[in-house]
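Showing just some of the chains, left in place.
A, B and C are the chain letters, set down in written order, and residue numbers restart from 1 in every chain.
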């Protein structure tokens, strides 16, 4: 996620110069041709093109933003549920009983391992060093043999809570309440996997890009008759506006795409790590900050 | 669901060549007639037509996408609830008691059978081989005599959990928690049946298609006076844009229609199958991949 | 609900011929007057009229569809809750105890009676034959003296479940779980009554109809100067498009209005009837089919 309100000039220049140059060169070319070897430019129905294009781009920008924001909401729900999990675990079990304190630490660490495993899975990263940091060897083995590793961590957490109930640390009412939190966690995970595995339908990826480009190509031809020498300016600005809307859609449509426009998953995993470690009295690392204006 | 960002040229050509050809031939015809036996083309109020049409098409494309995405969300909820079901089943019952291990396997297999039964019902497929694979003969008999087969599987699962409670494997608190998961499953099923059985109202299917076609017919007549020789190009591009929006609506409006634009139900059933089988330690099949760019 | 994708020509002709004729006659009249006793038609600001009208009609069509779809969602929720009710009832109580099997039948039949009572109440039908079919005389008497009959059935169901708990067929945990399903049912009923009793605000019913008609009257006057002899065609098509959007709003805005555009309540009540009767092993009637292309 890009943090500053006004993005760095370098980032903008880097992202924009290529389409801008292509657009401008084409617009100049059309204008030059028009004046050098005069042709009768047709009065293309640009308003009709524009309103059809607006339908595509308006829909696409809105739904891209909704996907991005839903990704953020789901990670927010994961933060909330992780805190509720740790609050229930630490409150429900009585520290004065043997074995409760280490069990609490294990369960809370498993939840930290879980969110890191989920982040790595969403970013399609095979290596996830935090997993080994918070899970012991036998727990790692349990997880490694499953296709969906975060889900394996959650299943194991559920079994350990059931064991605690059988010992008598919890009764089934408290177990049922914690299970309700695990369901919230599973629902958030499922929602993230949905966003990751189901891109915007192909039609909304392909046609807006195609039609925006056709529109930019036709724009100077349709304008040169009335704009004359001002065609490159007018046509480039108009084209740039439509290309910007198209680009925003591309940037936001996949909130877990492992690029600078991502929902800041690493930072949110760190937030969970801090909250949960502090809730059992352990030392916690510092929050993640932005790197070159980007929070990962 | 079509996977690649840029669809295969063959698919596009196959889908688009027919309307494109018809459109282009008509536009050329109008232009030729205009120049050969000159008539005074009326300045049709294309902007007014266009804005009324945009109302129709904008609404239709939005609601078609919402239906498609709701179908995907409901299947995602089914994945989540299936995992929560299996996590609760495996955690709540104590493996050391007689009969618990086979009961867990039965219950988890019933849930796999359930999602396959649901997928077949949504695709209106009478044959559903996975059903017999995961249900034994008596369970199959129970299911076959009911009109709504997935619901029959779920009812049977509820009865088996109640039986487990009477034996003492579960108490009523744990039963009640699992029943809450069954309600989530039933709600997801009901939502899918709603999308399947209730198409977009007839008016939104019929009028947009009618008016888009009328618009495409009138377009070259209204443009030829100002566009002249460029009419076929301008008119075909504009017509194609509106037809594309119309087509997207058709593609997405029925997410369980058994065609390439479907929500990928087979793949999601397989995901559930893998997660659930692995959660009880059984071997699982490989995930489904795309076939010629389509994930079913 | 109208089923076929392409509506019958007879239905369309019946619905459309009157406004179409009025529109066409008016458009021809204006054109004839323009050519016979020439007047200088003013260049009415049709684009400004059109964009204001589009605001009204776009809002109205969207909110009408949302009301219709919410009506359908609420009936879907009723189907889901009815199934969950029957699943919980049949699973929680032990058939081997005296009186349980008839009690299950009574409770499930009460739920069927409930949905029929609700359907009749929404359609403002005083007679509801299915009520007497599924309720015995004393239960009917209980219901008849209440203003809100479906709610009376639900109250009685709640009291019978409480009685079962007092006998010991259920414990309070199971009672509480079933009560949660009754709350879902009550919420769905309340939502339906809200849609029925609260029409779209008067302003959104009156002004769009008024302004669309004014627009259609002014349309040929504003167009005749530029369109000439083509005025009747251009003006009638544009007017028809706006009238169609207006009509869609009228059709869908009241989903329980007892006309062909209704949410298919009878069919959904039958679905519930089949699912619930089969869940207790009783014979069930066949699903309702469409009648002349309409599913009621």
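Everything that follows uses one rule, which is that a contact is a pair of C-beta atoms (placed from the backbone, for glycine too) under 8 Å apart; a residue touches a chain by one contact, two chains touch by 3 or more.
Just so it is clear, the structure is predicted and the values come from calculations on it, not from any experiment.
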Quiz item: Shown here are 3 copies; how many are in the complete complex?
Solution: 5
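As a working rule, only the chains that are shown with their structure count from here on.
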Practice problem: Could you run down the chains that neighbour subunit B and subunit C together? | Solution: none
Exercise. Please report how far subunit A has to rotate so that its Cα atoms sit on those of subunit C, a copy of the same sequence, as a value between 0 and 180° in steps of 5.
Key: 145
Quiz prompt | CA centroid of subunit A to CA centroid of subunit B, Å | solution = 24
Quiz item: For subunit A and subunit C, what's the span in angstrom between their mean Cα positions?
Solution: 38
Quiz item: By residue number and range, which residues of subunit C touch two or more other chains?
Solution: none
Self-check item: subunit B contact footprint on subunit A (complex, rising order)
Solution: 42-45, 47-49, 51-53, 55-56, 58-59, 63, 145-148, 151-152, 154-155, 158-159, 161-162, 166, 172-173, 175-176, 179-180, 182-183, 186-187, 189-191, 193-194, 198-199, 201-207, 211, 214, 218
Quiz item: In the complex of these two chains, what residues of subunit C are touching subunit B?
Solution: 1-7, 46-47, 50-51, 54, 57-58, 61-62, 65, 68, 72-73, 76-77, 79-80, 83-84, 86-88, 90-92, 94, 171, 173-174, 176-177, 181, 223, 226-230, 234, 237-238, 241-242, 244-245, 247-248, 251-252, 261, 263-264, 274-275, 278-279, 284, 287
